[in-house]
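Comments concern the structure below.
Every protein chain but one is kept in place in this view of the complex.
Chain nomenclature is as follows: A and B, assigned in order of appearance, with residue numbering initiated at 1 for each chain independently.
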Amino acid sequence: MNTIEQIQKTVADLVPLYSQAEADLPDRPLWEHPEIDTVIESLRILSDILFPGKYMPEPSDFRRFFIQQLENVVEILQQEIAKALPIRWKGAADLHENRTPIDNLDRASTEIVNQFLATIPTIRTMLIEDVKAAYNGDPAALSYAEVKLAYPGLVAITSHRIAHELYLLNVPLIPRIMSEHTHSLTGIDIHPGATIGKGFFIDHGTGVVIGETSHIGNNVKLYQGVTLGAKSFPLDEHGRPIKHIQRHPTVEDNVIVYANSTILGGDTVIGKGTVVAGNVFLMQSTPPGSLVTRADGGVVVRTRETSERGAGI
Amino acid sequence: MNTIEQIQKTVADLVPLYSQAEADLPDRPLWEHPEIDTVIESLRILSDILFPGKYMPEPSDFRRFFIQQLENVVEILQQEIAKALPIRWKGAADLHENRTPIDNLDRASTEIVNQFLATIPTIRTMLIEDVKAAYNGDPAALSYAEVKLAYPGLVAITSHRIAHELYLLNVPLIPRIMSEHTHSLTGIDIHPGATIGKGFFIDHGTGVVIGETSHIGNNVKLYQGVTLGAKSFPLDEHGRPIKHIQRHPTVEDNVIVYANSTILGGDTVIGKGTVVAGNVFLMQSTPPGSLVTRADGGVVVRTRETSERGAGI
Partner (left out) sequence: MNTIEQIQKTVADLVPLYSQAEADLPDRPLWEHPEIDTVIESLRILSDILFPGKYMPEPSDFRRFFIQQLENVVEILQQEIAKALPIRWKGAADLHENRTPIDNLDRASTEIVNQFLATIPTIRTMLIEDVKAAYNGDPAALSYAEVKLAYPGLVAITSHRIAHELYLLNVPLIPRIMSEHTHSLTGIDIHPGATIGKGFFIDHGTGVVIGETSHIGNNVKLYQGVTLGAKSFPLDEHGRPIKHIQRHPTVEDNVIVYANSTILGGDTVIGKGTVVAGNVFLMQSTPPGSLVTRADGGVVVRTRETSERGAGI
């Protein structure tokens, strides 16, 4: 078989698989869904409104610049939210939730966009507190500009505070496309559902995972590799994971969690001011002001001559 | 010295270093190798064939669209594989493997491309199982579309199933350029050599490393930060690492490995249905149905008043 014949055979084999998959996975075709690149574009414009100058030159007229940028965001979000809304009642997972279709998608989308616009000043106010928390929390930070221009934790919380407002407005999929893009850029994976208080700082950040139903208080600081995750998934009477209970921890005000620690469980409450050391695996609540360390008494240091080569590595 | 003079001096110092390096590192110049950006472009087109609509608008004619896309892939891969094949016998590491040069690179490349084309329908079938595994494995997933559009684990396994077929066809370098690009996007580092069964799901994924000779069964689920790695490298009579023995673990069907656990060793077999808890460091085999946890008895929780400031953090 030459290459042209092989291409035709491959396509002949592929096409029925797409039909089969549509029967297996009852979604609409992907092109009816929000466009990834367009959603990411809206996130970038919003970041520029929240930190003007980070990516764009100085505008000649500030007020006009912001109005234009918001008009661009509105145009994108109205269109993409209208595409996303049917997922609420057409998505396979929602079939058991009996949600009723919306008649006028454009009007519904416009209402959501208007509500979202009203939240932007509050997002900005929160982000300034986050900049201060990063600056004060890291001796290596030499200016606020450094935090704004070179801290992945700020990129992550900026994206999250935007995506979280859309999540609260019950917009399907778009917040997750935003959070996943930011995850790709920063290595920080915050589900849009997570509730996060003021003055939040993630240092370095690669490997951080914050689950959908996490509750985080004010002035909390996390280091790279920290997971706030689920312990196990309670199932409903149909054997499906129950989707709307708290599966992830509560972390109260002024808590610090050092690198690569894992905290699991919807019942787990880390009390105010607790410090969790690095590489800790924690599935229990702690009283306020606790210090949590590993129980293993640390490490064994041997000279290599007295040990087998390769042992323990 | 002014800047122009300094530029000339720097270039005068640099040029002999390139010649020196060629003597030290007996590769051909980099421009004779596959182009990174072109290889990544082929990966993107293949992703669109496997999940049509993820990045591109709806085509007016499906069959024609797929044929055109495959023609584009064929053109890229024929050209880049022809550049890659000489690495088999010219690459420094292969000098001791006595491989003989191929006379007609274009013909050899075309044959490989044809064989690769024939695997695409099977890749698609496998990926649908992966989508289902992700949807069923994560309570936060609300539709199949969400998995297809916003799950890094699916990006990683899509790329891997493509790269692995090229690896099996003994194509040098190109599979690794693909896997490394995907590693950059997702934080998930799967060597193209790894064998992975049906219904594979990596949740969150940042920090996952799956080594070249890993064997993974069906319906396996890994969380972020999991390593399937090598324990030590047996050396040959010349003191060089032996390249073609199993250095990485075998993970049997229905195994779950929770966040940030490390499993090492080519002799290590994780038996069917085993659950490995988070933050575990494991270098031994487990019987089927095992539950593996840390032996350290968990954590110590103290009030901070009774402990030294900074201790344990």
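Following the convention adopted for this analysis, contacts are C-beta pairs under 8 Å (C-beta built on N, C-alpha and C of every residue); 3 or more make two chains touch, one makes a residue touch a chain.
All values derive from a computational prediction rather than experimental measurement.
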| item | value |
| --- | --- |
| Contact partner of the left-out chain, one of A:102, A:117 or A:168 | A:117 |
| Touching the absent chain when the full complex is considered, from B:70, B:85, B:113 or B:173 | B:173 |
| Residues of subunit A in contact with the chain not shown | 49, 51-58, 62-63, 66-67, 70-71, 74, 110, 113-114, 117-118, 120-121, 124-125, 128, 131-132, 135, 139-146, 148-152, 185-187, 204, 206-207, 223-225, 231-232, 259-260, 264, 277-279, 294, 296-305, 307, 311-313 |
| Subunit B, residues in touch with the chain not shown (by the definition above) | 1-3, 6-11, 13-15, 17-18, 21, 24-34, 36-37, 87, 90-94, 172-173, 176-177, 179-180, 183-184, 187, 189, 191, 193, 206-207, 209, 211-212, 225, 227, 229-230, 233, 241-243, 247, 256, 258, 260, 262, 264, 273, 275, 277-284, 286-287, 289-296, 309-310, 313 |
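FYI, only the chains that are shown with their structure count from here on.
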| item | value |
| --- | --- |
| Centroid distance [mean C-alpha coordinates] between subunit B and subunit A, Å | 24 |
